[in-house]
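All protein chains of the complex are present and in place, except for one that has been dropped.
Moving on, here comes chain A:
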Amino acid sequence: MQAELIDIRNHMAQYPPFDEMPEELMDQVVGGVEVEYFRAGTQILEFGQDNTWLYYIRSGAVEIFRRSGELYNRIGEGDIFGQFGLLMNKTVRFPAKALEDTLVYRIPEATFQYLFENDDGFADFVETEDRSRLRSALSRREKSNDLMTSKVTRLIARTPVSAPCTVRLQEAARIMTDQGVSALLLMDESGEHPILKGIITDRDLRTRAVTEALPSETPISDIMSEGLITIRASAYIFEAMLMMLHNNVHHLPVMDKDEVRGVIALSDIVKYESQSSLYLVSNIYHQNDVKGLKKISRDVPDTFVRMVNEDANSHMIGSAMAGIGRSFTQRLLELGEEKLGPPPIPYCFMALGSMARDEQLVVTDQDNAMILDDSFVPEEHDEYFLALAKFVSDGLAECGYTYCTGEIMATNPKWRQPLRVWKGYFTDWIENPKAEALLNSNIFFDLDGIHGNTGFAEELKALVAEKASHSQRFLTLLARNALNRTPPLGFFRTFVLEEDGQHRKTFNLKRRGTAPLSDLIRVHALACGSRAQNSFERLKVIGQTKLLLEDDLGNLRDALEFISIVRIRHQALAIEDGRKPDNNVRPEDLSPFERSHLKDAFQVVSNAQKFLRFRYNAQVGRNAQ
């Protein structure tokens, strides 16, 4: 072996069965190696194919299948495969496929036979499959926190199980039982290529079929879920997690263009990463009282810090924390309904502000409201909804979501009203806007239905999207309000610090950074009739109009991300130090890098505010009442 190949020998020598092999033997092994690269998704070994090589994974990941096509093992760096076929009759017994881009070292069969006969450790190792399985399980655990860097395809355990959507209920149930799956994909096979049409899960069968005592001949298309939420094969596990969190679905079909690659379930992600925010979420749904919820709410700051340390971006963190908050709220509502009985009329529980925007962090209060069905009769129904609102609000306070000081909570009768009253509120805010009143109702323009008949919330979003863009006066006043809070930049790009109070010599990253940004983005979004709530999503919609230049949009997106991530890191540091996280930053606690770039980001906010003032004619003193 050439001495220059020592890198290659050293790599192999870290892993069994090569770790205890004498150096001379290792030199011989390395001398016979052929290196080959496989792109993710490539079949490396087909069942029954002749094979005269032992494969060693230098980098990447490979899936080993049984003859039946069922996944047998998933192996990575330092693992070997192909040995069973070499031991039998040099034909492949376990097909192998590259899960990620993979570099393999192929060791020729002659070397394999020589090692098998001359090195007992090697012979033992390749004959024992259990050990390699245990080790791969361990290495999987070591890698378990890379939700940000692992693709969803890693979680696909088998080829997708599907049926035509013309099958009957009983047939669908039989297929699911035979195949041992908890979800069945239903395909429209009328066209040239089958198209994914719907899905049916174990839970659907229980709640929609069994409890309703549907006849077994019921067409499955009557009860399947349509309009599926799917994820693309190139997405990261993290994105799948956020999708599940946001949409409250437990199965996601993984799509490669129009083709279904497989289905991943919430439980797959929880198994993969027992520390993730999804684990916390699934745990939330297992709690049966406020005490239990309060107990696990103590894990929320840790989950937050972990995501920060894993380099998640602010969108991911904001969505995950909002998803957690939403789950606490939903579970409390379920518990409340159990305690108080089913609601007498339909209702929708609504999240407002940062939770609705998917921009929640750890320091947050509760902002919520209730939309009741128009059949609402206060004397008959309000006692129930007040009790439910109080139960949820008190429960959230127990779990660390403090009461809203502005009384924007469903416990306030003003924010617990039938849909027609809500429509009246929004119409009045938009069509007869008053600066003072708008300041307080700003928060209602970030809204999201999270429980019950969420269609009510959608009706309100539609109303806002339709009316807001037509009311110049409303946009002007909203823009003027958005200019109340300015970024903390003084002359010569110095930071302007608070002069007094308990936060002296600091500046507030929320009040003077992220809040003015989300305020001004909201104005533009409403002006172009967007129904999006998240600031990044809103920027996307704004980008489809010609309202802002491409460069300005990019700058806004980057400034929002940068200020948010500095704010997030500041809070994570406080949690790690055992301090109470807040938004007040002392300039000297920032790195020179952060300081300089924060100034740039604040400059972007300042320029964007100038444009807002000009665009919506929002100079203070003009058009004022």
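In this section, a residue touches a chain if its C-beta (ideal position, glycine included) is under 8 Å from a C-beta of that chain, and two chains touch if they have at least 3 such contacts; residues count from 1.
The rule is short, and it goes like this: contacts and distances are computed from a predicted model.
Visitor: One chain of this complex is missing from the view, so tell me which of "HTTM domain-containing protein", "Carbohydrate ABC transporter membrane protein 1, CUT1 family", "Dipeptide transport system permease protein" or "DNA polymerase-3 subunit epsilon" is its UniProt name.
Guide: Options "HTTM domain-containing protein", "Carbohydrate ABC transporter membrane protein 1, CUT1 family", "Dipeptide transport system permease protein" or "DNA polymerase-3 subunit epsilon" narrow down to "DNA polymerase-3 subunit epsilon" for the missing chain.
Visitor: Any idea which of A:103, A:435 or A:590 touches the chain not displayed?
Guide: A:103
Visitor: Which listed residue, A:30, A:126, A:293 or A:528, touches the chain dropped from view?
Guide: Missing-chain contact among the listed residues: A:30.
Visitor: Sort through A:38, A:125, A:445 or A:474 and give me the one touching the missing partner chain.
Guide: Residue touching the chain left out of view: A:38.
Visitor: Provide the residue numbers of chain A that touch the chain removed from this figure.
Guide: Contact residues on chain A toward the absent chain are 2-8, 11, 30-39, 42, 58-60, 100-103, 106, 554-555, 558, 561-562, 597, 600.
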